[in-house]
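Omission of a single protein chain aside, the complex is shown with its protein chains in their original locations.
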Amino acid sequence: MAHEAHAETGHAEAHAHAAPQAFIWRYIFSKDHKVIAVQYYLTAMFMAVIAGLLAMTIRLQLAWPEKTWPQLGKVLSSGFSDGVMNPEFYAMLFTMHGTIMVFFVLSTAPVSGFGNLLIPLQAGARDMAFPFLNGLSFWTFLPGCVVILASFFVGSGAAAAGWTSYPPLSALQSAIPGSQMGQTLWIIGMVFFIASFTMGGLNFLTTILNLRTKGLSLMRMPLTLWSMFLVAILGLLAFPALTAASLMLLFDRHFGTSFFVPAGVVLSGAPQAHAGGSPLLWQHLFWFLGHPEVYILMLPALGFTSDIIAAFCRKPIFGYKAMAGAMCAIAFLSFVVWGHHMFVSGMSPYLGMAFAVGTILIAVPSAVKVFNWLATLWRSRIIYKTPMLWAMGVVSLFISGGLSGVFLGQGALDIHLHDTYFVVAHFHLIMAGAALFGVFGATTFWFPKMFGRLMNDSLGKIHFWFTFLAYYSTFFPMHYIGFAGHSRRLYDPYQYAFLKDLQPINQLITISAFVLGASQILFFINFFWSAFKGPKASDNPWDANGLEWSTPSPPPHGNWPGDIPAVYRWPYDYSVPGAPKDHVMQHDPSPIGDAAGH
Amino acid sequence: MAKFQGLLFGLATLLLVGLATFFFTKDWLPPLKSDRGAIDHSMWVTLAVTGAVFIVTNLLLAWFGWRYTDRPGAQAAYWHDDPRLEWTWTLATAGIMFVFLFNALGLWAQITKAPPPNALVVEVTGQQFAWNARYPGKDGVFGRTDPKLVDPGALNFIGIDKSDPSATDDIVLPQNQLYLPKGRAVLVHVRSLDVVHSFFLPNFRVKQDAMPGMTVETWFTPTETGDFEIACAQHCGLGHYRMRGQVHVVAAADFDKTVAAAME
Partner (left out) sequence: MTAGVLERPTLPKVLGDGPPPGLPPSFSDDGDGSHGLFGDTARLGLLAFMGTVSMLFIGFTSAYIVRRASADWRPLRAPGLLWANTALLLASSATLETARRRLRSSDLRGAQVFVAATGLLGLLFVAGQVGAWRILGSQGVFLASNPHSSFFYMLTGIHAIHLLGGLIWFTAVAVRMRQMAYAPGTDALGLVALFWHFLSALWVYLLYLLFVM
């Protein structure tokens, strides 16, 4: 019956296949996954600028807490008194930097941005399974951004209880100024975000499972597609825990319930009218989301990196099955390790042991990924275009950031390192760094499929080198000050005698952070100039193999002008002996390459 | 240009490895003043092993990145699976990790085990933004507290119920001061009056969140006399950065005298 129906649409409605012509339907309220992807991407970019500026303001305070900044104080008048930053403003800075970066930038750009762009193109589908839902997802995300940003402009300021929003600090309005209206807006913004991410996840999962083109079995999928598949599952299963926790927090804050606030809390001499709640419960629910969430940021970067490395090494990715398997293992383990964020929280030591087991185990699939990338580089033929540099950067950061996890996974070592800058170094290298570099790699690699043009390679390389060096000199020294016991979230660390000597290192970090921030201007110039004026890209400018390279750049509405190609092989047939070219595309039916298993 | 990139990446990686290794050879940990030396030992073992892996993998990355740069006549190998090699490195990693895990669990069990029976018991209560310490006195029992009795004006910061008989001999130290005898185990009851704090003694490798509504116990033995700092390691509000206390470790013989003098 389906055959007949398709024949019918194919004939009767052939006149109606063009994209909507009106600007508003084509570019604003679009249902085309490629337009939605760019909408997400640009919004994430805007949010990244804000969150990056917040980080630089944090760094300013950490390097020179004794100095006054009259000019900055005029711009940010609510956060400064006489050119001196207020402690509560500092708390808002790190809270909002974390929240915006984790959710609105590094979940959004790789997943909602590149996931939307690439899933139908790599899977060989006309669009996502539910295009309307996809459009609705973006238009749910945007209000979330507006609400989060608006919280800076309410009288008591933005949320200030940290991105983890531990109650009672986040639950009691008198605990910190940010816990008044700011925290409520934080919750509302998060609910918008989660709703939008859920719609995206439903689309990702159904599209990958059900709309793959003929011949594209799971074990022929590009690793990017694998990562998106896992991210969709993680998002759908993990985010509801934060929804539940946020709703309960909202009830505690505004309706007098006591889910998280215990009895006997006295704030500034005033006993609070709550009883019996459990602050630990929030931490469990939050990290049940929080840990899978860091893999939501990271897995796409691992997928992009594998695809980019294979294409620019002109060599198949080594150990494809192990690569896909390692990602599945990481995704699975991410659900059973949340307690390693809570080793010193006071939960049962036996639970701490169980969580240490899973945490240390994650090192195994992570190491497998690194070895497989190295084996892919071995005896390859590396062409250093900008995307390849970013992919090498991801491998480098993944090694540096991954190894520090071995310290933190051992509960006893975490006693000293917990909530110090060692942790800050760890997650900025592996989670934020790998995700950020992955996004830059993906941007330069798939730019032709976004705008039909190529980015400038030389400018791209200069941007890479500034970013790579500044990134390391910003975040690597944090390991040392973490060892020395420098806690996170300190408005003025030098109140402590044992941290006084660390100020020069903090100044070095701050200067690096400013270089890092300033280098991003190169990216914005390259991005916007290339989007409008860059050289036109051919269908397959990198001689890569995936299905997305079998259609024009940019792909038309409906993705392929004619029939959707069928797939005959995996996407990693590079340098196949005896093949006419050094790459065999996925839709090439020639009987060459190792067909076995692929 | 392309050749240059591979070389540059290799050099940058060498620079990273060199600097990272050099600075990790310095002793960054605060001087150890407790019996928790096993944590430091584990830290250095982990640093040595992960450091070796860091150096080797980065050298390979640098070498491959430079050596296999595209050049005229170069040909990439069509080589994408080697089950024996893959199983070898997977099992080798798993083996190393199991050793780590075994040690980590042992160390965790050692640190979280029950304290010796003669341990000195002290209660530390965090509040925005100060630490309150008290000893149970001769009866060994802490007097009842009631949030309604909190009265900063009368210096009753944690709301001790003076009508409770076991409260009469409780010794409440001045805020942000803690006295401990050298060489005797100390069992700390960590509590919080308001939000989550974290009782952090950098020199003692002690960190325990103060969770409102709960009393969490942790114990350690100071091994040297001197004055050290107490820090708050969990964001607890706008005064978090100045929630600083002092711990004074004195010779066991002088302990009672010193505490009595501090109460003056």
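By letter and in written order, the chains are A and B; residue numbering begins at 1 in each of them.
Just so we're on the same page, a contact is a pair of C-beta atoms (placed from the backbone, for glycine too) under 8 Å apart; a residue touches a chain by one contact, two chains touch by 3 or more.
Computed from a predicted model, the values in this text were never measured in an experiment.
Visitor: For the chain that's been dropped from view, list the shown partners it touches.
Guide: Over the full assembly, the chain not pictured touches A.
Visitor: Which one, A:Val84, A:Ala150, A:Ala263 or A:Ile592, makes contact with the chain that was left out?
Guide: A:Ala263
Visitor: Using the definition of touch stated at the top, determine which of A:Gly52, A:Pro65, A:Pro222 or A:Gly277 touches the missing chain.
Guide: Residue touching the chain left out of view: A:Gly277.
Visitor: Looking beyond the chains shown, say which of A:Leu209, A:Ala270 or A:Ala497 touches the absent one.
Guide: A:Leu209
Visitor: With respect to the chain omitted from the figure, which of A:Thr198, A:Ser334, A:Ser400 or A:Thr420 is a touching residue?
Guide: Answer from the full complex: A:Thr198 touches the omitted chain.
Visitor: Taking the full complex into account, what residues of subunit A touch the chain not shown?
Guide: On the subunit A side, contact with the omitted chain comes from 1-3, 5-6, 8-10, 13-17, 19, 31, 124-134, 198, 201-203, 205-206, 209-217, 236-241, 243-245, 247-248, 251, 255-259, 263, 275-278, 281, 284-285, 288, 557-558, 560, 562-564, 566.
Just so we're on the same page, only the chains that are shown with their structure count from here on.
Visitor: Taking each chain's centre as the mean of its CA atoms, how far is subunit A from subunit B in angstrom?
Guide: 29
Visitor: Within their complex, state which residues of subunit B touch subunit A.
Guide: Residue list for subunit B touching subunit A: 1-2, 5-6, 8-9, 12-13, 16, 19-20, 23-24, 26, 28-30, 38-39, 42-43, 46-47, 49-50, 53-54, 57-58, 60-61, 64-65, 68-70, 74-82, 85-86, 89-90, 93-94, 97, 100-101, 103-105, 107-112, 127-128, 145, 147-148, 150-152, 159, 190, 193-196, 198, 200, 202-203, 205-209, 211-214, 216, 229, 231-242, 244.
Visitor: Note which residues of subunit A are touching subunit B in the complex, please.
Guide: Counting only subunit A, the residues touching subunit B are 86-88, 91, 160-162, 166-169, 172, 175-177, 261-269, 271, 276-280, 313-322, 344-346, 349, 352-353, 356-357, 360-361, 363-364, 367-368, 370-372, 374-375, 377-384, 389, 392, 395-396, 399-400, 403-404, 406-407, 409-413, 415-416, 418-420, 461, 465, 468-469, 472, 476-477, 479-481, 483-485, 487-493, 495-498, 572, 574-577, 582, 593-594.
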